[in-house]
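My structure is below; once you've seen it, I'll send some questions.
All protein chains but one are shown in place.
And now, chain A:
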Amino acid sequence: MLLIHCPYCDETLPEVEFTYAGEAHVMRPEDPSAATDEDWHAFLFLRDNIKGVHFERWRHVHGCGRFFNAARNTITDRFLTTYRAGAPRPDPGTLTEGGE
């Protein structure tokens, strides 16, 4: 089982308390009525399926209830960091496996 650090609870907890919630930093169009069908298509359906460091959302659903973001290496399945929703995406070059 993975251990995941919740940045709101500030505790490292078993994976079963969390749910995965897809790729992070997918921005809804700021002016929805100006977005084209292609924009909506990309927003709703297109994801990167990264091999390596993937920025993704998780939710501490059986705990504080909060969504947050994580960087996880999809090859090793190790978390590099987790951070609060709304915080900027960290530079992957600064992240190391096992770091919090």
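Some notes on this structure:
In this section, contacts are C-beta pairs under 8 Å (C-beta built on N, C-alpha and C of every residue); 3 or more make two chains touch, one makes a residue touch a chain; residues count from 1.
Note that in this section contacts and distances are computed from a predicted model.
Remark: of the listed names "Ferredoxin", "Nitrate reductase-like protein NarX", "Glutamyl-tRNA(Gln) amidotransferase subunit A" or "Sarcosine oxidase subunit gamma", the one matching the undisplayed chain in UniProt is "Sarcosine oxidase subunit gamma". Checked against the hidden chain, the listed residues A:Ala21, A:Ala42 or A:Cys64 yield one contact partner: A:Cys64. Take chain A: the residues that touch the chain left off the picture are 1, 8-11, 13-14, 16-17, 61-66.
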